[in-house]
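What you see is the complex with one protein chain gone and the rest in place.
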Amino acid sequence: MSLSQLRQSVLEANLATVRHGLVLATFGNASGIDRESGRVVIKPSGVAYEAMTADHMVVTDIDGRPLDNRYKPSSDLDTHTTLYRAFTEIGAVIHTHSTYATIMAQSLMPIAPLGTTHADYFRGEIPVTRHLTPEEIEGGYVAATGEVIVETFKGRDPLEVPAVLVAGHGPFVWGRTTDEAVLNALILEEVAKMAWHSHALKPGLKPIPDSLLDYHYRRKHGSDATYGQ
Amino acid sequence: MSLSQLRQSVLEANLATVRHGLVLATFGNASGIDRESGRVVIKPSGVAYEAMTADHMVVTDIDGRPLDNRYKPSSDLDTHTTLYRAFTEIGAVIHTHSTYATIMAQSLMPIAPLGTTHADYFRGEIPVTRHLTPEEIEGGYVAATGEVIVETFKGRDPLEVPAVLVAGHGPFVWGRTTDEAVLNALILEEVAKMAWHSHALKPGLKPIPDSLLDYHYRRKHGSDATYGQ
Amino acid sequence: MSLSQLRQSVLEANLATVRHGLVLATFGNASGIDRESGRVVIKPSGVAYEAMTADHMVVTDIDGRPLDNRYKPSSDLDTHTTLYRAFTEIGAVIHTHSTYATIMAQSLMPIAPLGTTHADYFRGEIPVTRHLTPEEIEGGYVAATGEVIVETFKGRDPLEVPAVLVAGHGPFVWGRTTDEAVLNALILEEVAKMAWHSHALKPGLKPIPDSLLDYHYRRKHGSDATYGQ
Partner (left out) sequence: MSLSQLRQSVLEANLATVRHGLVLATFGNASGIDRESGRVVIKPSGVAYEAMTADHMVVTDIDGRPLDNRYKPSSDLDTHTTLYRAFTEIGAVIHTHSTYATIMAQSLMPIAPLGTTHADYFRGEIPVTRHLTPEEIEGGYVAATGEVIVETFKGRDPLEVPAVLVAGHGPFVWGRTTDEAVLNALILEEVAKMAWHSHALKPGLKPIPDSLLDYHYRRKHGSDATYGQ
């Protein structure tokens, strides 16, 4: 992918999160990576969504070192690059403050797979991280946020469950492409909304059977996928 | 009804579900049947709602065999045709992922008749199916979904209660015509929303008296109907 | 007020309920009365909101006898006229299916005065009627609905609490004028929404003190009113 294509995709991903109502005020940021060149493109800091163009997107290397200096990158950059280094198959990361996903994150409630909409996109529970320690917070909060996500995914496949709830904070979502990450962010919010309502109505509600979870997930993903409805 | 009229009606039913906010992303599908010719018309798979025309609608026979091959039918086709074969008086089927109906489906909570809006459209409880077995899921999931709906309606009149919640999945709704099915899908969502809120506020809330249920249902349906407000 | 003015006001009240999102589909109706001539003007039955003009409004006497025969009156006419006969100071009646007021009606939960928004418009609890008996339902349901409202207001001043929740059905709201009734219907829905959320969060929550209720109510009503914010 050319750098100008990546800039455009990342711009569109940032604007899509606003259009879908997933960000409050200016809280949210999307990035993408070109794995061949190792270049990361991320939303700038301090530029209003209405005025944002592809040209405002900030380019860094995979360690977050700026490759140009016209705009300041999003203050969450180090979380994004930590994820790109650890999850080598992902191509885009989005952080939103979408209401129900954030409610679940601050309620420290993982999102259990309660229905097939969940299963179509997330193969199992969407986990909550532990809280960071005071030392982690003071010693590099943004990178530590990425690290606690990576820790939470030990033993999980980040492409099978492409989202996490950071305790007391909100969701991070990813995907192979910016389009996929945007769709995952949108579905996450709906799935979080439905999970909240199901748990509030029926405390102790069980997840759907594994057979149904696997069937739906495989219907959309992998070699047997029969995509579309 | 001519085939081109049916294509147009099915297109409009699909677009109406989007306009009423009953589908998330591309999840949802509407179909119609012409009982004289036995032809079923259903939403295509993989065509964006914005680009969809009557010409994209897919025609099959009542067993789901394609009568033309230009577009792929919705992947839920076999559920629709199973319902058309079993419920011989219905003329249209709609599957949505409307939020509250899906919440009730994944909470395994039937929608009891708690008010007259319910009674105007549904003569009694809207049931939840049982979960499918692993064997049913692997041996033809989409048709099995139709069969478990039919099983759930043993002893019920599908025209008196023109909707069902598929466990862990979401609602299927039907009607004599596509317009009726769209209206039933819209009312179902409102009724599900109100039921969720009533049960969350008052666990154990009783349905309305049978006399009120029957009076309201008969006001809108059958030979004594005094339609309109 | 001239008849043509009243037709126009009643048309606008009907359209305002739709614009404010207080009616679902075509469920809802507003009427007005000219006390001097005794003429009642009400929404017609079976005319779509989009096509509705002042000319479609139906004129009857205070007992619901049609004074012209071009359109059929709303099927809820007898509830409206029963209220006009019993509550001699009211000039307009509105029936909506607004979501939270209907939820409270089907949950059989009166709306306690929990805040000053309530107190500004309703001097005390908004009551729920009892359920109608099977005999009342079969013997003239629509008029009986009006009568059970009147029964519920024995000992209450209908101008101080200009709304009621009909058990298992939904709200009726009134006012001295159609404008006042529309505003009361809008406030009722917000007050019902807030009451639902307060009760769900804090079962057993107490109403605000009488001194605060009275102060706010008097600020907006009566000889000491200092209207506006």
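As written, the chains take the letters A, B and C, and residue 1 is the first residue of each chain.
One rule holds for everything that comes next: a residue touches a chain if its C-beta (ideal position, glycine included) is under 8 Å from a C-beta of that chain, and two chains touch if they have at least 3 such contacts.
Everything numeric here is computed off the predicted structure, so don't read it as measured data.
Trainee: Let's see if you follow the contact definition: name the visible chains touching the chain that is missing.
Mentor: Looking at the complete complex, the unshown chain comes into contact with A, C.
Trainee: For the chain that's not shown, point to the residue among A:85, A:156 or A:169 touching it.
Mentor: For the chain that is not drawn, the touching residue is A:169.
Trainee: Among C:72, C:85, C:156 or C:193, exactly one should touch the missing chain; which is it?
Mentor: Of the listed residues, the one touching the omitted chain is C:193.
Trainee: For the chain left out of this view, which of A:8, A:29 or A:81 touches it?
Mentor: Looking across A:8, A:29 or A:81, the contact with the absent chain belongs to A:29.
Trainee: Which residue, A:4, A:53 or A:75, contacts the hidden chain when the whole complex is considered?
Mentor: Once the missing chain is taken into account, the touching residue is A:75.
Trainee: Spell out the interface residues on chain A facing the chain that's missing from view.
Mentor: 24-29, 43, 45-46, 72, 74-76, 95, 97, 99-100, 102-103, 105-109, 131-134, 137-138, 141, 168-170, 196, 199-200
Trainee: Over the whole complex, note the residues of chain C touching the chain we left out.
Mentor: 114-117, 183, 186-187, 190, 193-194, 197-198, 200-202, 205, 208-209, 211-212, 215, 219, 226-229
Heads up, the rule we're going with is that only the chains that are shown with their structure count from here on.
Trainee: Given which chains touch which, is the overall layout a line, a ring, a star, complete, or other?
Mentor: Its topology is that of a line.
Trainee: Averaged over CA atoms, how far is the centre of chain A from the centre of chain C? Could you give it in whole Å?
Mentor: About 47 Å, centre to centre.
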